[in-house]
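Omission of a single protein chain aside, the complex is shown with its protein chains in their original locations.
Letters A, B and C mark the chains in the order given here, with residues in each chain numbered from 1 onward.
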Amino acid sequence: MAVIIDRNTRVIVQGITGSQGQFHTGQMLAFGTNIVGGVNFRKAGQEVHGVPVFATVHEAVEKTGANASVMFVPAPGVKDAAFEAIHAGIKVLVLIPEHVPTQETMEIMAYAERHGVRVIGPNTFGIISPGEKVKMGIMPNHIYKPGPVGIVARSGTLSYEIAYNLSNSGLGQTTVIGMGGDRVIGTNFVDALELFNADPATEAIVMVGEIGGIQEELAAEYIKEHVRKPVVAYLAGKSAPPGKRMGHAGAIIEGNRGTYESKVEALTAAGVKVAALPWEIPDLVRDALK
Amino acid sequence: MAVIIDRNTRVIVQGITGSQGQFHTGQMLAFGTNIVGGVNFRKAGQEVHGVPVFATVHEAVEKTGANASVMFVPAPGVKDAAFEAIHAGIKVLVLIPEHVPTQETMEIMAYAERHGVRVIGPNTFGIISPGEKVKMGIMPNHIYKPGPVGIVARSGTLSYEIAYNLSNSGLGQTTVIGMGGDRVIGTNFVDALELFNADPATEAIVMVGEIGGIQEELAAEYIKEHVRKPVVAYLAGKSAPPGKRMGHAGAIIEGNRGTYESKVEALTAAGVKVAALPWEIPDLVRDALK
Amino acid sequence: MKLYEYLAKQMFAEHGVPTGNGIVCTTPEEVEEAARKIGPCAVKAQVLVGGRGKAGGIKLADTPEEARARAEEILGMNLKGYIVDKVLVDPQIKIEKEYYVSITLDGMAKKPLIMASAYGGVEIESVPHDKIVFEHVDIATGLMPFQAREIARKIGLTGDLADQFTKILVGLYRAFRKYDAELVEINPLALTDNGTRLIAADGRFNVEDDALFRHPEFPRVEEGTELEKKVRAIGLAFVQLDGDIAVMANGAGMAMGTLDTLAYYGGRPANFLDAGGGSGVEPTAQAFDALLGTRPKAIFVNIFGGITRCDLVAEAIVQVKKAKGIDVPLVVRMVGTNDVRGREILAEAGIQAYTDMGEAAKAAVEAAYGKGA
Partner (left out) sequence: MKLYEYLAKQMFAEHGVPTGNGIVCTTPEEVEEAARKIGPCAVKAQVLVGGRGKAGGIKLADTPEEARARAEEILGMNLKGYIVDKVLVDPQIKIEKEYYVSITLDGMAKKPLIMASAYGGVEIESVPHDKIVFEHVDIATGLMPFQAREIARKIGLTGDLADQFTKILVGLYRAFRKYDAELVEINPLALTDNGTRLIAADGRFNVEDDALFRHPEFPRVEEGTELEKKVRAIGLAFVQLDGDIAVMANGAGMAMGTLDTLAYYGGRPANFLDAGGGSGVEPTAQAFDALLGTRPKAIFVNIFGGITRCDLVAEAIVQVKKAKGIDVPLVVRMVGTNDVRGREILAEAGIQAYTDMGEAAKAAVEAAYGKGA
């Protein structure tokens, strides 16, 4: 079992012919993802790793019944490509690119909401369900294992570190969701918590958060109210000074909003165990599952 | 019983302080309509026929719980006023003005649809439910009587003629709906037929159509499929030459679309009796009700 | 309101849609000058009637002198009732293939509708439905490049031509929105330069009358007969017909119903006139006076008073009668708001008014053609 994507998800790759698109299409296929097509108007008719390239998403959907898309187009083209996917009937949209202008992301989110489309990202490493052998994203294939832990993370590499530690400790994952590091994102902690809470296969939830914004505080409120499964968290940015943007657009302490302390306090009050170091996560999960 | 509006409808008048707004507010009050407020930013705090004037629709809704609005603002202001009403939570919007640019009407309709708002008009005489003592519109008060007939009409005066004839023959009305004469309108024949068909108090339905467009043809299809109550129609424009716009934006035969003959044929095939002259309607209704 | 071809193309160019970059001229001298810049050209009469070419309004010229001669023939000519005072000098182009693309207002869908076809150059009504791509635009979102690209694909364009088409259609949609058009059409959208370039070879651009108040930049072009222009200038909807009973009614539906009723009883209506809801005495009197001026066999006035007050209509009629006299048979039917007073005012001026529409219509037909006509 998994959330959002599973072995039946029919995936297309928008921007399949670029170097990133080609490389990760290969990786996703190797992981077992059911990639039914790619899109590039100019290269329609070609193939990438045996996957047919279509001119438009409409054509791809029409000919393959695709219902999910993972995007590798350059940032200035993301809005048009995202609207295209939604207009063509795609229901799960994973936006890998970073540097998408925020106002355009807002437009994408409004359009997606009107059409009932789940968006992951932008600026995300994607989503992976190891037991279902499906991934839509750029995460390394070898660090995940099937198992009972759901992970939702704001950052990529840090979540890889944690997933790797969990897998090495024998704790595999149902699904790992990359929220994305931008200020405006589709699926957030609350959305992911809701899904994992409802997923029978997920027994514990790991949140990988960071400074900036109030996502973690809202997650804490939601956990207090609704989540009956153990939640464990690691938060990055404890040592970051205020007013400095730590890479991600969202990772910045503005005034006294978005501090490490406020997040730890909120999560702890909601019964979440917060790890001081990334590799403490497996033990905390194991304890929680006892 | 009635459709769309009844004695509990809480009505505001947008543009209440203009000469049309003032006059018809008086007429609507005289008919019994529950007018709870009017709107004009500059004249907030004043009263019109004892009705308080508010600065904005939001203020009016907040202070009166209004859920319907009838609009008398000049055509160039209709889009903004309509969006305001929808944004403020109004659920029934009657657009009296004519000459609203069609692209703006389309924008209004898209916004209304997103927010589940019923729009009547633009370029309509409005809607009246005689038995509920409520009207939102500009029709004369004295020609309607409570009774079992639902009327839906593209044009005003012609429907007055027919309602007057029906009332004089002892056939009162549940609700009379003015669709409006524009090319793009909110509630159309099919919508009205659906409502009347479901309304237990409505025993027969009168359609007042005209040349132009394919509204009547679509209504005929709907009647064939879904309507189990008698429907009687009068259609104006039998003698109109093609290519000439007969007053209403929508009343024009283009190519061989929208002809009188095609409409009569479609309706007749759906079991609708089509009157050759307006005053034949009461007898046709009476026969149908036997 | 229709825009002249040269203005339509100006709107296209303003939004990145390539045209032939033709030059609009008003004298043969200007045409010669223009042809010198352009080379082999087409001299095209700027009038808003169909079939210009067949009627001699479009002529080719290979030299500036020839262009001048053709312009002398075209400028000042009467083309289906319109005197030509402007020509557009367009370059002659070699067309490899003709496409079609337009945007209109779809009343039923309540959305702009794009139609595109690989079978352009003829009236779109004559193209089979399955050769036309129909795509609605979500007006809240606007036309985005992906949708134009998808249309390009469906009409068989690929590569660079698809990119050109996408730019053209997105530009066309922006023009459509900016100028409140009810129709923008490029036909033919011509494939030229050995199949490497798409250009708008001819175009139509109709701005919606109800939005003209926002666009003072366009020269006003009024269509219709002199009488139609005169009555419409009062602010009333008016259409001239070929019968002989003049008709005045209030409301578009009622006016149509009145014509039909007259026709039902054998009458031949001379016009459609919606005297409006809530018009005052003066415009009504003016309209009535205009009807009188057409010397009909009879005038039929049919008023169902709603917002329209019968007494004011009666006053308007009496005003005209007093000022000029009414020397054709007049039949008035009047019910509704203030009808008793209206009929009184008429009676005082010696005019009897009916209350029953059928009887009144029959009386009007009899008044026009005599009993038993």
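Methods note: a contact is a pair of C-beta atoms (placed from the backbone, for glycine too) under 8 Å apart; a residue touches a chain by one contact, two chains touch by 3 or more.
Just so it is clear, the model here is predicted, and its values are computed rather than measured.
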item	value
Contacting the left-out chain in the complete assembly, out of A:M1, A:L29 or A:I214	A:I214
Residue of A:T64, A:S159, A:Q173 or A:T202 in touch with the missing chain, whole complex considered	A:S159
Residue, one of C:A109, C:A140, C:L183 or C:L227, that touches the chain absent here	C:A140
Residue ranges of subunit C at the interface with the undisplayed chain	140-141
Interface with the undisplayed chain - residues on subunit B	41-42, 44, 55-59, 79-81, 83-84, 87, 111
Missing-partner contacts on subunit A, residue numbers	20, 75-76, 99-103, 105-107, 109-111, 114, 125, 138-140, 143, 153-161, 164, 181, 183-184, 208, 210-211, 213-215, 218, 234, 236-241, 244-251, 255, 276-279
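FYI, only the chains that are shown with their structure count from here on.
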item	value
Other chains in touch with both subunit A and subunit B	C
Most widely separated chain from subunit A, with each centre as the mean of CA atoms	C
Separation of subunit A from subunit B, taking each centre as the mean of its C-alpha atoms, in whole Å	49
Inter-chain centre distance, subunit B versus subunit C - centres from mean C-alpha coordinates, in Å	27
Subunit A-subunit C separation of Cα centroids, rounded to whole Å	55
Sites on subunit B at which at least two other chains make contact	114
Contacts with 2+ other chains: residues of subunit C	none
